[in-house]
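Excluded from the complex is one protein chain; the other protein chains are retained at their positions.
Labels A and B are assigned to the chains in the order they are written; within every chain, residues are numbered from 1.
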Amino acid sequence: MRRYFGRKIIIYISTFFLAVTIDWAIPRFMPGNPVVNLLSRTALRAESAQAMYSYYTRAFGLDVPVWKQYLNFWNALFHGDLGTSVLLFPQKVATIIMKAVPYDAFLLIPAILLSFYAGNKFGAFAARNKWLDNTILPLGYILTATPYMWLGILLAWSLGIVAGIFPFASAYSFSMVPSFSLAFILDLLHHWFLPFISLFLIGFGGWAIGMRNMIIYELEADYSHYLEALGAPRGLVRKYAFRNAILPQITGLALQLGVIFSGALVTEVVFSYPGIGYWILQAIQNQDYFLLQGCFLFIIIGVLVANFIIDIIYVTVDPRTRIGMQGGSA
Amino acid sequence: MIEQMNIKKSEKIDKIPIIKPKKINEFLYFAFRNNRVRVGLGVVLFFLLLTFIGPLLTHYKWDAYIGPFSVPPSSLYWMGTTSYGQDVFTQFVLGLKATFLVGVIGGGLGTFIGVMVGFIAGYRGGMVDEGLNMITNIVLVIPTFAILLIIAAYLKVRGIFVESLFIGFTAWPWAARAVRAQTFSLRSRDFVDMARMSGMKPLKIIFTEIAPNMMSYLLMTFILQFGGAILIAATLDFIGLGPTNAISLGLMMNYAVLSGALIYRAWWWFVPPGFAIMAIVGSLYIMNVGLDEVFNPKLREM
Partner (left out) sequence: MKKVFLWSLAVIMVITMVAAFSLSGCNTTTTTETAAAATTAAATTAAATTAAATTAAAAALPLGFSYNPETAKKILADAGYKDVDGDNFVEAPDGSKIALTVTCPLGWSDWMEAIRVISESAQAAGINLKNETPDYGAFTTALFGGTFDTSLYNPGNLANTPWTVYNAWFNHPIVETMQNGNYGRYDNKELFDLIDQLGKVSVDDVAGIQAVVSKIQKIQLTDLPYIPLWYNGVWAQFSNAVWTNWSTSAADTPKDIPCTWNEYWQRGGLMQLTELKPVEGVEPGTGTYPRNETLYVSGAAWGAYSDSNPLIPGSKANSSGTIGLLYETPFMYDPLTDKMIPWLAESGSWIDPNTYEMKIRQGIKWSDGQPLTAEDVKFTYELGKNFPSVWFSPMWKYMTEIVKVDDYTLQIKFTDPIYQEFSYNLFNLPIVPEHIWKNRTEVEVSTGINENPVGSGAYLWDAKGMGPDRNVWVKNPNWWAIKALGLNVAPKRIVDIRTSGNNVTLGMILKGEIDLSNNFLPGVAELINKGYVQSYYPKAPYMLSANTACLFLNLTKKPLDDPAFRKALAFSINTGDIVNVAYANLVQVANPTGLLPSLDKYIDKTLLGQ
């Protein structure tokens, strides 16, 4: 157990280190200078711009040699300071991200978890029921194959504009102020529904298909035949098959959850929903190194944490892994 | 200990059918009898045909102002016109071409890289495996989307080819993981041991012993990468990071949305491109399921 986790932790830490270094490096290799960019946006006259130039360069820590910037970066990281944004100067990157994340989480976590649950359940059903297999499954494939933005916009247009039963812009009504009242929570959910359902539909298909295939293989495995030969009820066989089949799905879930941290850019564009994805796009288009860096960092940490948690779950759930770690063979 | 890998769509853990050359005919026989393969292939071929024949049927340029604004489909403009008076049919068939190109090049590149990485990692194991695994994880961890956005910022002008390259270079991890798992299980087979004992070079073993036995799997991986590349390209085009001076199905949707096509009831500019992508990629996936059944006879009884 210790060796397993020990190795895992070393791998994670080195992956983290490498990924963060790349994260720090990439925005800096983009063409353009963020200070010049910031100054040009302010349309200052040359004399005023010059006075500000050195201030900004110092403020962003760009006046020290590159290797020192790298070390400062790690230092700031451990203090939770992700720098100051260029785009929204003088707001801090961490503030911007923290304000955006709840919306993403609120939208994506239910969407991913629910589509995981529903998709796998349906996939399992479809594996044993020929009728379902020939109707739900093709539907699942079509859903996975649908370009997300197309589905999203059609939903927004049909349910939001034509039928008018759902709002299609923003996280909560423009006439509301956030509070813990019932009215606000209902309003929040009302706005949440369309983005959620679009994400759910697309995700559902993928899980259903995956599960269906896994179950079929498991049902064809030797142990299934053995159990059947012993006269075990179909339900029992299916239960074991399901357990084996769910394992690879969990890895996929980990990756999906990790991706939450990068936000759902297209959802945010289609439904004008606030979130990190939008900030990433803005940061790149406006050459905001620090915001970009901060967002990426956030994503990297999130993904690695999610992966690590899933690895732990794997160990607890899959006895073969546990035994394998202890040196035995599965 | 064997780590469970996952790709969302389909995966085989244990029993890979070993296809010997003379069984190719048997494979083709079953393939073309399988409903799913028929339907899937049929739809894809239909669109492919449209890609070749379509441009011959129209003499307009896709971005030229050739007619009145926002006209619905008619005998004169088969798929109507855009809000700038451009011909939607021309845009559609040229867009199909771009879409297929991206699928082939992007999907092909992704498959190639993924397969190479997967083979090497799966066969060698040990430190090489750990190293490649780490690279795979990194490419998975760093949001590929965001990397694509960054690289796009470098290039002022982007073409279909460049976009395909991006996609290929970032979509391979899924293929790599799957191929690695297969290679793992294959490498402990007898015939591979025999080859190794006879002193064959590892690279040769991979290409002459292991790969032929995974042909079916590789084909399906390619199909998945192809479909995936098309979807990623559509998303990139939609946010405005697609080719700057070309047309593709995703770009059609982008332009349509920027002009508020649906709001102005010009559905013919927005709906067909998305529908075509859905049809092509969906058919690819269904074809994949069918091929799965063909390769794995046990599934055929379903």
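Criterion: contacts are C-beta pairs under 8 Å (C-beta built on N, C-alpha and C of every residue); 3 or more make two chains touch, one makes a residue touch a chain.
Quick caveat: nothing in here was measured; it's all calculated off a predicted structure.
Enquirer: Of A:Phe106, A:Phe261, A:Tyr278 or A:Phe296, which sits in contact with the chain we cannot see?
Expert: Per the contact definition at the top, the residue touching the missing chain is A:Tyr278.
Enquirer: Could you tell which one of A:Ala183, A:Leu236 or A:Ile312 touches the chain left off the display?
Expert: Considering the complete complex, A:Ala183 is the one touching the chain left out.
Enquirer: In the full complex, which of A:Thr21, A:Thr42, A:Asn75 or A:Asn134 touches the chain missing from this view?
Expert: The one listed residue touching the chain not shown is A:Thr42.
Enquirer: In the whole complex, not just what's shown, which of A:Leu247, A:Val269, A:Cys295 or A:Ile310 touches the removed chain?
Expert: A:Val269
Enquirer: Across the whole complex, list the residues on chain A that are touched by the chain not included here.
Expert: Missing-chain contacts on chain A: residues 25, 28-33, 35-37, 39-53, 55, 57, 59, 62-66, 87-91, 96, 99-100, 103, 153, 156-157, 160-161, 164, 168-179, 183, 187, 268-274, 278, 282, 284-287.
Enquirer: Going by the touch rule given at the top, which residues of chain B touch the chain that is not shown?
Expert: Its contact residues with the unshown chain are 63-65, 69-70, 83-85, 120, 124, 128, 152-154, 156-157, 201-203, 240, 244-245, 255, 257-260, 262-264.
We take it that only the chains that are shown with their structure count from here on.
Enquirer: Using the average of all C-alpha atoms in each chain as its centre, how far is it in Å between chain A and chain B?
Expert: The answer is 22 Å.
Enquirer: If we count contacts the way the header does, which residues on chain A are in touch with chain B in the complex?
Expert: Chain A residues touching chain B: 11, 14-15, 18-19, 22-23, 26-27, 30-31, 130, 133, 137-138, 141-142, 144-151, 153-154, 157, 161, 206-207, 209-210, 213-214, 216-217, 220-221, 247-252, 255, 258-259, 262, 265-266, 269, 280-281, 284-285, 287, 292, 295-296, 299-300, 303-304, 307, 314, 318, 320-321, 323-325, 329-330.
Enquirer: Along chain B, where are the residues that touch chain A in the complex?
Expert: My answer: residues 1-15, 130, 133-134, 137-138, 140-143, 145-147, 149-150, 152-154, 227, 231, 234-235, 238-239, 250, 253, 257, 262-263, 270-271, 273-275, 277-282, 284-286, 289, 292, 298-299, 302.
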